[in-house]
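These notes concern the structure reproduced below.
Of the protein chains in this complex, one is absent; all others appear in place.
Let's turn to chain A:
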Amino acid sequence: MASSSEVLEGTIKSKRPSDSAFKQQRLPAWQPILTAGTVLPTFFVIGIAFIPVGIGLLYFSDEVKEVTVDYTDCKNQNDVRCSEVISQNKDAVCNCTIPFELQQDFTGKVYMYYGLTNFYQNHRRYVKSRDDNQLLGRLDSEPSSDCAPFDVNDKREPIAPCGAIANSLFSDELSIEFIESKNHKVSVPLLKTGIAWPSDKEIKFRNPPGNSLSQAFKGYAKPDSWKKNIWELDPNNTANNGFQNEDLIVWMRTAALPTFRKLYRRIDHSIAGFTEGLPKGNYTLFVDYSYMVTKFEGTKRMILSTTSLLGGKNPFLGIAYIVVGCVCLLLGIIFLFIHVKCGKRCC
């Protein structure tokens, strides 16, 4: 009897909506109401806060020193353009030198980049054309079909690393020489390691197992346009070979825009004379020219740059901050003016 009446009561109660903040739509909410009293200070605060930040950013960006040398059309000792030489014969050797000057000392760490323009590393078919499984060291006699037509060579041998990206690996060899004086030239020491993302090197790229790399890659062909074998990419450092060669890793991380730069070398600051960075003066860039860009109207360039707290040279952020800050301040002042002048009148 008691239970039935309880049930009855329960059903009656359940019909009545419960009084909770959620069900009655009384959840706490905050709704700013824009008045002169709240807007004006906001404008001023934003303006005052943003301008120093922008100035700081700009300062850091300006601290970064950078020099760019375009060597697309450089000529060899016979005064022939290297681009023409290699377009006639892909395997021809063409060397050229370009002098350039550092106007000021590059203090701190200096990095060397190569830059390409009009190179569509972001093209869909290009981006797709790789076999991540293979790059993890799991070689397969049939690379992923994504790699086509760079999956097998003419002799039906599987290519490792396969795909358009690996095939088009940047192959120019760059080095620089510091001309201390007319007779005293010092080649700048360059490091080939430490240029790829550690995560890439440790996780995404693994060499296949085997006693030596040349054995591990037995039965696999090098990409068609390569001149060296995969295990000979860095003759001086066996750990920097195979899929774990850092130049390859850097290249395999495709750029988002057709104009891009990629890290090529680090300056070795442990060598005497370069401990503080690159001293100002005259330099020569030596190019072992083998990479073809003129066909698609691309350009190549070498970039030397220092870094700051905030990375490379990028004045945009600083300028944006300053502009926003100034606009806010300006608007704040205008509104304040309007408020003081007309505010009372309309109310």
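Odds and ends about this structure:
Simple rule for what comes next: a residue touches a chain if its C-beta (ideal position, glycine included) is under 8 Å from a C-beta of that chain, and two chains touch if they have at least 3 such contacts; residues count from 1.
The working rule: contacts and distances are computed from a predicted model.
In the listed set "Phospholipid-transporting ATPase", "GATB amidotransferase", "Methyltransferase-like protein 5" or "Trafficking protein particle complex II-specific subunit 120 homolog", the entry agreeing with the UniProt name of the missing subunit chain is "Phospholipid-transporting ATPase". Interface note: of A:Thr68, A:Asn118, A:Ser187 or A:Asn237, the residue touching the hidden chain in the full complex is A:Asn118.
Touch with the chain omitted from the figure is made, among A:Pro258, A:Gly277 or A:Pro315, by A:Pro258.
In the complete complex, the hidden chain is touched by one of A:Leu135, A:Ala160, A:Leu278 or A:Met292, namely A:Met292. Seen from chain A, the chain kept out of the figure touches residues 12, 15-19, 23-25, 27, 29, 31, 118-120, 122-127, 129, 145, 148-149, 164, 167-168, 256-258, 292, 295-297.
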